[in-house]
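In this view, the complex is presented without one of its protein chains, the others remaining in place.
We call the chains A and B, going by the order they appear; numbering starts again at 1 in every chain.
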Amino acid sequence: MKLHTINLNINDQVRTVTVRTGDTLLYTIREKLGLTGAKPGCLNGDCGACTINVDGWPMKSCLMMAVEGQGKQIKTIEGLGNTLIQQAFVEHFAFQCGYCTPGFIMNCHSLILKKPDADDSTIKEWLESNICRCTSYIEIETAVKSALEKNKHHSN
Amino acid sequence: MLSFDFDYYRPKTLQEAVGLFQNADRNGKKPMYISGATELLTLGRINLAFTEAAIDLKDIVEGNVMQFEQGYLVIGANLTLTKIEEANLFPLLTNTSSNIADHTARGKITLGGNICGQIFYREAVLPFLLADSQVVIVGPEGVTVKPLNEIFNEQLILKKGEFLIQVATDDRYIHAPFISIKRRQQWETGYPLITVAALKIDGEVRTAFSGLCPFPFRSKKMEAALNNHELSVKARIQSALAEVPSPILNDVEGSSEYRLFVLQNLLEDVLGAFD
Partner (left out) sequence: MNMEVIGKSVIRKEAQEKVTGRALYTHDYHSTRKLSGRVVLSPYAHARITSIDTSNARKVTGVRAILTGENIALTGESMRDRPPLATDKVRYHGEAVVLVVADTPAQGDLAASLINIQYELLPVVHTPTQAFQNNAPLVHERLGEYKKEKDVYPVPGTNIAHHVKIRKGNVEKGLAESSVTVEAEYSFSPSDHAAMETRSSIAEIRPDGTIKIMTSSQAPFMVKQLIASYFNEDLGKIVVDTPLVGGAYGGKAAVQLELLAYLGSKAVGGLPVEIFNEREQDIIMSPCHIGLDAKVKIGADPNGIIKAMKIQFLWDGGAYSDKLIDLTRAGAVDCTGPYKVENVWCDSYGMYTNHTYATPFRGFSHSELSFAIERTVDLLAKKLQIDPLELRYRNAIKPGHTTPTRVLLNQSNVGNLQECIEKLRKLIRWEEGQVKEINERLVRVKGISCSWKTSTIDPNAPSGVILTFNRDGSINLMSGVVEIGTGTKTVLAQILAEKMKMNVEKIHVRMKVDTQTTPEHWKTVASRGIYMAGRALLEAADDVIAQLKNIASIVLRAPTEDLEVANSRVFIKDNPRIGVDFKEICYGYQYPNGNSIGGQIIGRGNFILRHLTYLDPETGEGNPGPEWTVAAYGVEVEFDRRDLTYRLIRAASVIDIGIVLNEKAALGQVMGAMSMGLSFAGRETFYYDELGQVLNPQLRTYRPLRYGENPEYLVDFVYTPDLQAAYGARGVGEHGLLGMPGALGNALSLAANVSLHHLPLTPELIWKTKAGKV
């Protein structure tokens, strides 16, 4: 087995972890670092349940090897602290079973960061990266729009 | 997660990358260049890809450029599709690329990986086929620049140890009128049923396709038919249909008969767009 000891900057902490080259970042943060917020839904880049942020952008952590994560700023849902988008998800019932929720929230979190003025088509382009099997998406749409709106007021 | 183990390299220069490849190859490690690594991870986990030495090209500076140089737009092969879309220097590319996979995945998928991928859609190559782009190839014999259309035949034909580092496109094509349509089996997500990209230059329409055959292509014969102004639009389309290379895909996205039906309408839309 080829093991590498690497440093990962996750949620503003440097974590040292031993990985195989074939380990995905998803596997590593869940199994080695105990950050189980990111979920395995397909391990194939299709569902978005494993979405985290890398250097501020959304990233499917099943599409990234842990060794690729060196030198990047990684944020998982555990690193968010009561953000507008989390509040909006609660208020607008934008989850049911909750399994897709961390991935959706991390994608939305990036969206608000990178595209604070996102219009409908940008929101759609970003959010079609994730699957929610429970809600109708309308709840998620309402949540993300209300968070974008509040974010504008905050930053003004 | 991959069940096999491999060495992982992160070369900084072109020469280093080639050297690593040759060395690993000598040791029988089935080396593989990677850039986004999404295929290695997704095909590797179901045993459709394998390597014992992955050479990650991401850190090579030449592969990360995106700028106009002497009338050419040069785009590095290591750039992710979202980076290319954000910059939007080549609108037809943005348009075509932004329908590949999904936004988050495109933050990992690279131009080089898509063009050289095993997954046969390789939609990002279509605009470059239309624009007669030049590709910059690096290999044991050094750096060479070749017309894409010469070395792209269903896929980019690379010799062992070679990789794609840049694609250069003449400014003229960047500003040419274009249209790109991705039709799927149903609604707005998924692999292409057919993707067509088209542009008009010097009064002629050019078209390239993905999803129609098990490879992306641009067909001079189809273009000749479509540009035959002696015929009516309907007749031009019919004669273009007769020139579609085989085999026409017949799979879960759609039957080959149905693809022809869709293609006919798409061609109507393409011709209509340039009227």
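In this text, a residue touches a chain if its C-beta (ideal position, glycine included) is under 8 Å from a C-beta of that chain, and two chains touch if they have at least 3 such contacts.
These numbers come from a predicted model, not from an experiment.
Novice: Which is it among B:21, B:128, B:191 or B:217 that touches the chain not included here?
Specialist: Touching the chain that is not displayed is residue B:191.
Novice: So which bits of chain B touch the chain we can't see?
Specialist: Those residues of chain B that touch the unshown chain are 1-4, 46-47, 183, 185-191, 251-252, 254-255, 257-258, 261-262, 265.
Novice: Since one chain isn't shown, list which residues of chain A touch it in the complete complex.
Specialist: For chain A, the residues touching the absent chain are 20, 22, 30-31, 34-47, 49, 76-78, 80, 86, 89-93, 95-102, 105, 124, 127-128, 130-141.
We adopt the following convention: only the chains that are shown with their structure count from here on.
Novice: Rounded to the nearest whole Å, what is the centre-to-centre distance of chain A and chain B, using the mean of the C-alpha atoms as each centre?
Specialist: 28
Novice: For a test of understanding, state which residues of chain B touch chain A in their complex under the given definition.
Specialist: Counting only chain B, the residues touching chain A are 1-8, 36-38, 41-42, 44-45, 54, 56, 58, 82, 98, 101-105, 107-108, 188-189.
Novice: Hey, which residues of chain A end up touching chain B in the complex?
Specialist: So the residues of chain A in touch with chain B come to 1-2, 4, 20-24, 26-27, 43-45, 48, 51, 57-60, 62-65, 67-68, 107, 125-126, 128-130.
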